[in-house]
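One structure below.
What you see is the complex with one protein chain gone and the rest in place.
Moving on, here comes subunit A:
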Amino acid sequence: MTDSHRYAMLLSALPAHGALFTARQTPLSRIRLEQRLTQLDAEDARTLRTLRTLIEWAEQDPHSSDQAVLERARRQIPTLPDPFARDLADWRLEMRTLICALRRRHRGEPPPSERRWGYGRWTEQVRRHWNEPAFRLERACPWLPEAARRLDQGDAIGVERLLLRTVWEHLERLHDGHHFDFAAVIIYALRWDLVARWTSYHHERALARFDDLIETALDGVELTPEAAA
């Protein structure tokens, strides 16, 4: 069996992703996805699990410090046996470092004093050009000026949409030439994570809207224990 078609069966068993922002739910449930991913061989399954643990928000421990996350990434990424997975992890964590810098600057913080304050090749560049709108990285990261502008405008949803779209399009570009190999499985799983994240935002927005409506409807109404009974 040729390596480029190692996962023909697995990938054919996965329903296609539609467009990211029009999705109302993931193409298959998390349980079903995990079930299908059991077809991966042991090493690839380990690689995918490590990769998702490193880069997906749903997998992050909210109590971990930045330093702990960075140390874990620096320790685990070089051990990933698949170069595609390593490059992708590097790219996502570099992107996250740049967003972190934008948010810090937006809060009025000074440039980081530590040399290794973030992940990847741009940390020193960011420190040196802290006051430039896009840290002079417009060419390497064309999404950065727009992200900075939206953040300055306080458009949080716009920033989130831009970042999700950037990752989605990056994965789409990487998909060229990978149809039934392990890279295609990685791309599918990461896109599934993006859809899951976006659709969960809808859920949260719906809950917030529901709370607002309840508050509006109950405005001026006093609930006493007798009335509730």
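FYI, contacts are C-beta pairs under 8 Å (C-beta built on N, C-alpha and C of every residue); 3 or more make two chains touch, one makes a residue touch a chain; residues count from 1.
We adopt the following convention: contacts and distances are computed from a predicted model.
Chemist: For the chain omitted from this view, which of "V/A-type H+-transporting ATPase subunit K", "Ferrous iron transport protein A", "ABC transporter domain-containing protein" or "Spore maturation protein B" is its UniProt protein name?
Modeler: Going by UniProt, the chain not displayed is called "V/A-type H+-transporting ATPase subunit K".
Chemist: Out of A:L10, A:L80, A:A134 or A:L162, which is the one that touches the chain we can't see?
Modeler: A:L10
Chemist: Extract the touching residues of subunit A with respect to the undisplayed chain.
Modeler: Contacting residues on subunit A, toward the hidden partner: 1-2, 4-5, 8-16, 36, 179-180.
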